[in-house]
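All protein chains of the complex are present and in place, except for one that has been dropped.
Presenting subunit A:
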Amino acid sequence: MRQRLRFYLGDELREIDAVDPTLTVLDWLRLSERRVGTKEGCAEGDCGACTVVVGRLDGDTLRYEAVNACIRFLATLDGCRLLTVEHLKAPDGTLHPVQQAMVDCHGSQCGFCTPGFVMSLLALYLNEDRPDGQRIDDALAGNLCRCTGYEPIVRAAHAMYEIGDKTSDRFADRAAVADKLKALRDEDILSVGSAGRRFLAPATVPQLAQLLLDNPGATIVAGATDVGLWVTKFQRVLATVVYTGRVRDLRRIEDRGDALVIGAGVTYSDAAERIAALYPDFGELIRRIGAEQVRNMGTIGGNIANGSPIGDTPPALIACAATLRLRRGEETRELPLEEFFLEYGKQDRREGEFVEAVILPKPGAGERFRAYKIAKRFDQDISAVCGAFRLTLDGEGRVADIRIAFGGMAGTPKRAAGAEAVLLGRHWTEETVRLGMEALTGDYAPLSDWRASAAYRSTVAANLLMKLYVETSDPAAETRLVGDRRLAHA
């Protein structure tokens, strides 16, 4: 048991004994450290004004990731390097290429969102060379600007690569930084806290399993992209937090041959490429979950375990016939994912039990997978409706297998049993699809809220079945507005 939090703030090793387990990085920076360059815009991970860059070890290599300081707990930085906007300028006052590009391209007006943009751009600059427009949009999707209309910031994202020499950049010492972080790595449980409240961060799965048996009331935190809001918005006081992000075995994706076993601690960013290789449309869906900062923290396991009816991965995973592996102490069990969601706010998880992995089968021959996310805004929005379909036709053009799952249409992510039954065995024609659409409307009784009315949700859900039909029957049809439109013709 280690009772001291250790991380680097820039080049400075910080060791902290007493810390509020849910103190956010942002509050620590602004209130304790008086480093006020990092701004609070929303305190819910949606505007990006608080973006900082965290360096962490992925295996033995250093990865820099943009994250939202407003909903990240300070103690989750254990073993990491934290960079803030104050770290960019050289001691002689020379601006970093990212900053200089923003100045040269007139990327700031009121300037309040600017430190966040600078940090998102820094992560992009450090990780990628001359990315294309789509990647730049994705890297900036989690940063809102109300003044510029973004165009000059995008210009800066292109221009930053033309300024200075990246290899002699102030952050080019990656191997040295990796070594420093390796020196912080250990297999002890981290236990820090204050005023009787604890932050527990195990390093291994058995430690995690035991901690959850010992602390049945503990709140399990993975990316904190949801739990962070419990703290910042609802001011909930969490007595014991068990953080899964240090458990390296949970951050693995194992190729089992017939399936990927995705550890519960795998972030969206970690998983995106592997999943996209199997299911391109699932990859596109992940591209639109939250934004870069959220995807760098949020985990697929967390997206499942919190049981939200509007999480985006469950419908896709259910359509892919994924299964869930839960663990309690030494005991593990597996169940089809859809059976995990019992009703709104209630999942099939016992006290002390945790999601260990989700098992995603690889696509079978002839299977076609499509996922559609419908929201008011394409990026960084929560779905009004999220639909996923897995379709297999037989040699005669009949529906041999179909799995349809929706989010946003019921109290849980839910399959469209009626529509599936109607479609199964019929010829895949427009007439069949119209029958399916009618049945689909009967499968759900969605709610009206600020994201969409019940009527819109029902209509769109049915229309998505038609979109699936057009995409699978007319390869020439243009059907998509965003993302890699080649997918539509796959």
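Criterion: contacts are C-beta pairs under 8 Å (C-beta built on N, C-alpha and C of every residue); 3 or more make two chains touch, one makes a residue touch a chain; residues count from 1.
The definition used in the following text is that contacts and distances are computed from a predicted model.
Note on the omitted subunit: UniProt lists it as "Xanthine dehydrogenase molybdopterin binding subunit", one of the names in "TRAP transporter large permease protein", "Phosphoribosylformylglycinamidine synthase subunit PurS", "Ring-1,2-phenylacetyl-CoA epoxidase subunit PaaB" or "Xanthine dehydrogenase molybdopterin binding subunit".
Touch with the chain that is not drawn comes from one residue among A:D46, A:D312, A:E353 or A:D443, which is A:D46.
Looking at subunit A, the residues touching the absent chain are 30, 34, 36-44, 46-47, 49, 84-86, 88-89, 93, 95, 98-100, 102-104, 106-115, 118, 136-138, 140-141, 143-154, 232-233, 235, 291, 372, 374-382, 384, 449-453, 456, 459-460, 463-464, 466-467, 470, 474, 477-482.
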